[in-house]
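And now, chain A:
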Amino acid sequence: MNGYVAAGYGITLLTLAAYALRVVWRGRSLSRAASEAASGPPVESS
Partner candidate 1 sequence: MWRDAVLVAGKDLRIEARSRVATNQVAPFAVLVLVLFAVALDADRRVLEQAAAGLLWVAVLLSTLLAVHRAQGVESAEGTGDALRLSGLDPAGIFLGKAAAVAVQLLALEVLLGVGVVVLYDIDPAGLGTLALTAGAATVGLAAAGTLYGVLATRSRVRETLLPLLLLPVVAPVLIAATRASEAALAGDPLGAAPQWLGLLGVFAVMYVGFGVVAFGPLMEEA
Partner candidate 2 sequence: MTNRTGTASALTLSLGLAAALALAGTVALGLTLPATVEQGEYSRLIAIHPGLAWASYLAFGVTAAASALWLWPRTRSSRWDLLAGSSAEIGVVFTALTLATGSIWGRPTWGVWWVWDARLTLSALMLALYLGYLALRRVPAPVDVRARRSAIAALLAVAVVPVNHFAVEWWRTLHQGRSLAQTTPGNDLDGIFVGVMLLGFLAMTLVYCWLLVHRVRVARLEDRLDEQSLAVALDERRREAVLAP
């Protein structure tokens, strides 16, 4: 396969995958943080 064609497809698929992973991963970490915050801040002994 031609290098330019491969580069065009490759860059598109990789970028879309990277962006999608970033969004989904951020959604996970945020919803975890949100559920922790909703159940109150972690109790610390002082």
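One rule holds in what follows: a contact is a pair of C-beta atoms (placed from the backbone, for glycine too) under 8 Å apart; a residue touches a chain by one contact, two chains touch by 3 or more; residues count from 1.
The candidate set was assembled so that all candidates are chains of the complex that A comes from, given by their letters.
Values in this document were obtained by computation on a predicted structure and should not be read as measured data.
Q: My understanding is that every option belongs to the complex but just one is in contact with chain A. Which one, out of 1 or 2?
A: Result for chain A: touching candidate is 2.
Q: Report the residues of chain A in contact with candidate 2 in the complex, numbered from low to high.
A: For this pair, the touching residues of chain A are 1-2, 4-5, 7-9, 11-13, 15-16, 19-20, 23-24, 26-28, 30-35, 37-38, 41.
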